[in-house]
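One structure follows; several queries about it will come next.
With one protein chain held back, the other chains of the complex are shown just where they sit.
Moving on to chain A:
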């Protein structure tokens, strides 16, 4: 599945200062019955976002019109639990391209990178600063520069750098995915498989 290139993203952000947001919250299991990758954004955070009768829960941040943007800022240990890539699809399909947290669960991080969402890990102190900035002004913008590996709170100019390995960075900046890479080394893989015990 190809995705849009990621270079510089300047956007307002949606704050979700909750810790341990697990993939069952991001997309509950009962919405995993599709056989195509379509429409998962509608059920993003379904049970936090909607009442049982499908009316929106007013106190949930995604239902609050003052917050919007392509960046989701969340508490630590975001994306824990199930390996369902549907969680990343739902976030992408809803319109987010970047998730910022002080800590990500491993599989969620991999899944995000594989589909073109940039997970940005910041220090807990910087995460607090972002939340404070958005609290002060819901229209506060963040700039995420993948090439420079930096995230900036535009209003204050405060900035922090983040890690990403150069392979994944190159992929994201060019919209490449791993399958292209692996297809190009099929012969090497076949030779390896020859020697394999199983």
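Simple rule for what comes next: a contact is a pair of C-beta atoms (placed from the backbone, for glycine too) under 8 Å apart; a residue touches a chain by one contact, two chains touch by 3 or more; residues count from 1.
Just so we're on the same page, contacts and distances are computed from a predicted model.
Not shown: a single chain whose UniProt protein name, out of "Carbohydrate ABC transporter ATP-binding protein, CUT1 family", "3-isopropylmalate dehydratase large subunit", "2-oxoisovalerate dehydrogenase subunit alpha" or "Cytochrome", is "3-isopropylmalate dehydratase large subunit".
Touch with the chain omitted from the figure is made, among A:88, A:134, A:151 or A:172, by A:88.
In the full complex, chain A touches the omitted chain through residues 1, 17-20, 22, 24-25, 28-30, 32-37, 47, 52, 75-77, 80-86, 88, 103, 105-107, 110-111, 114-115, 165-168, 177-179, 181-183, 185-186, 188-190, 192-193, 196-198.
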